[in-house]
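Excluded from the complex is one protein chain; the other protein chains are retained at their positions.
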Amino acid sequence: MYFAGVDIGSTMTKVVIVDEDGELCSRIVGPTGAEHRRLANRVMEEALKQANLPFNQISYVVATGYGRVNVPFADRQITELSCHAKGVSSLFPNVRIAIDIGGQDAKGMKIINGTLVDFVMNDKCAAGTGRFLEVVSDALGIKVEDLGSISLRSTNKVKISSVCTIFAQQEVVSYLSEGTPLEDIVAGLHEAIAGRVVRMVKRLKIEPDVVLTGGVAKNIGVVKAVRENIGLEVLVPEDPLLSGALGAAILGKETVLKALAKGELIPKKERRLEEATFFT
Amino acid sequence: MPVAEETKGLSRVKELYQDRPQRVKELKGEGRKVIGYLCIYPVVEMMTALDLVPYRLFGDMREPITKADACLPPMVCPFLRSSLDLALKDKYPFLDGMVMAHICDVGERMAHIWRTYVDYPYFYFMDVPHTTHKSALDMFKEEIKGFQKSLESFTGKEISAEKLKQAIRVHNDQRALVRELYDLRKTDPPLITGTEVLQVMVALAGIPVGEGNELLRDVINEIKQREEKSPKQAARLLVWGSVIDDVSLIEIIENAGANVVMDDICVGTRSHWSEVELTPDPLDGIAYRYLVGIKCPRTFREAALDPKGKNYMADLENRFGYLKDYVRGWNVNGVILQSVRYCDTHGYEVPAVRDYLNSLGLPSVYLEHDYSQSSLAPLRTRIEAFLEVLG
Amino acid sequence: MAWFMGIDIGSATSKGVIAKDGDLVGHHVLPSGTNYKMAAGKLREELLSKASLSQEEIACTIATGRGANNVLFADQQVADIICCARGINNIFPSVRTVIDVQDQSSQVIRIGEEGRVVNFATSEKCAAGSGRFLQVIANVLRIDLKDIGPLSLKSENPVIFTTGCAVFGETEAVSRVAEGNSKEDILAGVHKALAEKICALAERLGLEEEYAITSGGGLDIGLIKAIEGKLGIQLLVPPYPQLVTALGAAIIAAEKCPPKEE
Partner (left out) sequence: MVQEKKRAINRLQTMRPIRAEIDETYKANVEASKAGNPIAWAMLTIWLGDAIFHAMDIGATYPESYGAVCAASGAAQSYLDRSDEEGFPTHMCGYARNCIGYAARMMKDCGGEIPPEAPMGGMPKPAVLLSRGMSCDAGFKWFQALARYMDTPMWTLEMPIPGVKEGLSEEVRERNVAFMTKELRDFVSFMESVFGRKMDWDKLSQTVQDLEAIGRVWYETSELRKAIPCPMHSRDFWTCMSGPSTPTGDLKKKLKLYQDLYEEVKDRVENKVSAVVQEKYRVGFTELPPWHSLKLFDTLAERGWNFVVETWGYHPAVPIDLTGVNDPLERLARISYSGLTTSCFQGAAQAGEYMGFLGYPNLKYAEEYKLDGFFLHPLLSCRAASAHLWYVQDRLMQKLKVPSLMVEGDIVDVRMFDLADALKKAEAFEEIMDHYKEVRKKEGMEW
């Protein structure tokens, strides 16, 4: 049996397929964006190709992420908070605090024995989300991927005082114009975003293990800043983008196995990859 | 069914919810005087006793705030900004007067601003103390007396003790009926949805108390005979916090798969739970009910010191003990704390009320919104996640 | 003979003009990029070569805009509000209210005789109600900025766009598209939301005709129509809306320092 998790985030769409032992059979990441958002099925298609499976072989599909309601072929929708918690604890069984810095939000999750017990979330203000770094690195004229390594060279990071992302962008430009070294500015940005997120997550009373996920977790500079702000070791999964989709797939698996254990049979349904329609 | 036949019960409620002023406009046509009031501290019994029609003003979270931006800053309670905005857009041509009370900082400031820019034949600002000290009660009683005098001189009529007692009785009847309606939420699943209850509460706030009582009786009978119950859900929630006058949020919660079975808001229990005791001097009962009986964080309460000094848990019990009755009586298993942005009185309360709920072993989530529909949509994920936490 | 230079370093673009007796003899616009000092220098070169003048022939230079302090060769800095007022007064002497929609902030300026500032109101501490909001949306919808206006005018029913925040406007736009709304309706929705914010500013000041719109906003016919509709007014649009502030700076340069002695 195979189980799929589809995580439609605000910027990235991820699909994971696992078998009944939880082994990863497929992992796909593609951009979301105004048009792509409608094409969850395309990404699913790729995932199936990679796993080299017909769609009918998928016993259960769980959709998550902020676009979860737009996955017509999903059997169930579960919020990204529960899915991240599940995905992260499947990779790090001892996790107590999971921090996910996504494209348009940041979440803190308190996890006990693999289940979500409390959470905090910011999707009100772009500062403290992945967008913050994207928007500002734009102004710096450098790729987001490069931010991390650049920041490590910093000896004296600047203080970003703007609360609004757009204004932070301007602040950055004035720093540049004053000839402030790039690495110090970037380090300042990492401090700004890490500071904001950690302040929020501290409301959950942080205790180890702490795991950081989301696209931003690929940024070594942010990881460092988060570590400094928490004062604890911070673990990062090998592919920090996937934990939501992974958790979704695993939750799907658990649903099915629970049902089977109860002796209920999962009706084999004809699965079709239809395009999402949004006129319902 | 003939079109002419007047609607009753819930369908009447929906009418009134959709078009709140329709009834007071009719009454106005019949020569009745309509007095607007904001928040739940203006003493409605006084207005009723003088055959005035009290009409509670709300905001409109579907209408962008524009006019009020010219005289109220963006960093104050958007509900109050919206209320003033509607007045400035001349949505209340039917009002003969307006009563505001010292409910909170912005409420107090806005009363004066309102009075400056929108003129009514009658206007009264009622001071409300923040403490429940004996001396505060005495002072508040005098303040109510002052309000009574001003109403009397406005109408040229006197309020006899008997008339006042009558008014108190009808309003107490309404409070009793509301509690009866709330009892129908105790079953699992509840006989009436949170959305419907809120619509009833909003409807009541726009019609004379007597009509309201009739309406409540119809609704209660209807609900009791209901065949189809609302879907059974795992979560039975209590919604706490600042004013909710639009069903959007409750709908989002109930659509996410929960039953909203109880509330602690001022368009619900806060406005209807406690009755006015019929004291020899009616004003004593009124003063006590409005200052002590209404449970709003704008009033300061503290547990008496025990020999060892002050005790936080005793303090919480004294402030929030009533929530325990709600939780047990309605078999609540989760609480949604919600507040409009920039509401200080609720903001300071949040950590303490969560401490209390934790002591009851009740999970809770805190949601903040800026009193506009668009600000509610993003809350869906938090609500769904909270329901997943409840399991 | 004396020429005067006005340099306006904005967060997105830098504008410069050379004026003589209040007339535009040369102008140039370039992206501010990440180094305001360089932008300013480049701007001066371009301007001088365009007007085929040498620096010596410039009697006085006034810098304005967010990056004004990076214009090292300026004789003085003047607030953009003042420059904008003088600039528009030079183009439309009858204008009493200017709506200046810049990249990151919007301001409404009331003007008296000789283009003196009589009152002004600026948008709050975030990019809400600023031109940036539109750019972000344009990016999401993959539309060229110059097409925004015309497209928006085609809209039958604008979507209700209540969030003013530029960054979250993006999220909302994305979900609007997902819901199947047309680009036209979304853009019209943004214009509506922007217009509401700007009009709130204007109503705070009180309106006095005639009216003009300047900076980037003046290039967006969709926004112009939305504001006109909401306030029930006619907006005058200068030939180069984004140059008005720089022009004002040049005019002030003329006021401040009379022609240098030969």
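Order of writing sets the chain letters: A, B and C. Residues in each chain are counted from 1.
Convention: a contact is a pair of C-beta atoms (placed from the backbone, for glycine too) under 8 Å apart; a residue touches a chain by one contact, two chains touch by 3 or more.
Computed from a predicted structure; not experimentally measured.
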{"item": "Chains on display which the left-out chain touches in the complete complex", "value": "A, B, C"}
{"item": "Selected from B:Leu52, B:Val76, B:Val335 or B:Leu376 as touching the chain missing from the view", "value": "B:Val76"}
{"item": "Residue among C:Phe4, C:Tyr36 or C:Phe120 touching the omitted chain", "value": "C:Phe120"}
{"item": "Among B:Leu16, B:Leu88, B:Val106 or B:Val332, the residue in touch with the chain that has been omitted", "value": "B:Val106"}
{"item": "Candidate in contact with the missing chain, chosen from B:Gly210, B:Gly321, B:Pro351 or B:Gly391", "value": "B:Pro351"}
{"item": "Absent-chain contact - pick from B:Phe154, B:Tyr342, B:Tyr371 or B:Phe386", "value": "B:Tyr342"}
{"item": "Missing-partner contacts on chain C, residue numbers", "value": "78-82, 112, 116-122, 124-125, 204"}
{"item": "Chain B residues touching the omitted chain (full complex)", "value": "70-73, 75-77, 102, 104-106, 108-113, 115-116, 124-127, 129-131, 133-136, 138-139, 142-143, 146, 150, 297-298, 300, 302, 305, 309-312, 315, 339, 341-342, 344-345, 347-352, 354-355, 366, 368"}
{"item": "Interface residues of chain A (partner: the chain not displayed)", "value": "161-163, 195, 199-200, 202-203"}
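The rule is simple: only the chains that are shown with their structure count from here on.
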{"item": "Mutual neighbours - chains that touch chain A and chain B alike", "value": "C"}
{"item": "Chain whose mean Cα position lies farthest from chain B", "value": "C"}
{"item": "Cα-centroid distance, chain B relative to chain C, in whole angstrom", "value": "46"}
{"item": "In chain A, residues with contacts to at least two other chains", "value": "124"}
{"item": "Residues of chain B whose C-beta touches two or more other chains", "value": "none"}
{"item": "Chain C - residues contacting chain B, complex", "value": "124, 160-163, 172, 196, 199-200, 203-204"}
{"item": "Parts of chain A lying in touch with chain B, wherever the complex brings them together", "value": "66, 78-82, 116-119, 121, 123-124"}
{"item": "Partner chain A, residues of chain B touching it in the complex", "value": "363, 368, 378, 381-382, 384-385, 388-389"}
